[in-house]
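In this view, the complex is presented without one of its protein chains, the others remaining in place.
So, subunit A:
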């Protein structure tokens, strides 16, 4: 099989180091003036694509981001890491608008139809809303095989062998290509965008599209009823003896 094209969708999300604050009206998380970064799982997907390219299994890496115009920065980061080309699909103007997984999957399907990649590498989920749905929906829309939560990937011709992180252990499966693969934390450690590559990223092509260009309706179907801060951790207690500890675990915590 000749080297293929790989598509990597990347999402701009609130940086994982930022202390999240709920908006006063409870409609969501406050994203005004907070640091945004590439979804960490997507970073792992980009890294994997670059490694496949370095091994000669991939010819071109196309990254795509769907959301507000500022997602351009996320795409530039992916280009600086080593992706070849970027597509920005502007689908919202307010940073607080989250495009739902089905709409994202439909847009990605349209991109796949146009680009004809042999592989789509996605993060297993975005750390902002933890939906964990886009990759699976895209596979369904395309009728492609899917392998989720992977921690190892090797491509051999028209099939790929992947290790999946499942409850209670690791599962190794073989999937037919083309495939949708969603990546988990332990797959790799993403590289730093190197200074020379950052300088080169500006010269790489970044195509700007809108959701309307693909004829996809991104109107939300879901309504957020309420957003609340997690309850603060309560202070611990000191127990006097092992017997007391066991009694409390049994009667109060109900864990044994």
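Operating definition for what follows: a residue touches a chain if its C-beta (ideal position, glycine included) is under 8 Å from a C-beta of that chain, and two chains touch if they have at least 3 such contacts; residues count from 1.
Please note the rule applied: contacts and distances are computed from a predicted model.
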Not-shown chain resolves in UniProt (candidates "CoA transferase", "Phosphonate transport system permease protein", "Acyl-CoA dehydrogenase" or "Molybdopterin-dependent oxidoreductase") to "Acyl-CoA dehydrogenase"
Taking the full complex into account, find the residue in A:12, A:76, A:106 or A:209 that is in contact with the omitted chain. A:76
Contact footprint on subunit A, counting only the chain that is left out: 72-73, 76-77, 80, 191-199, 201-202
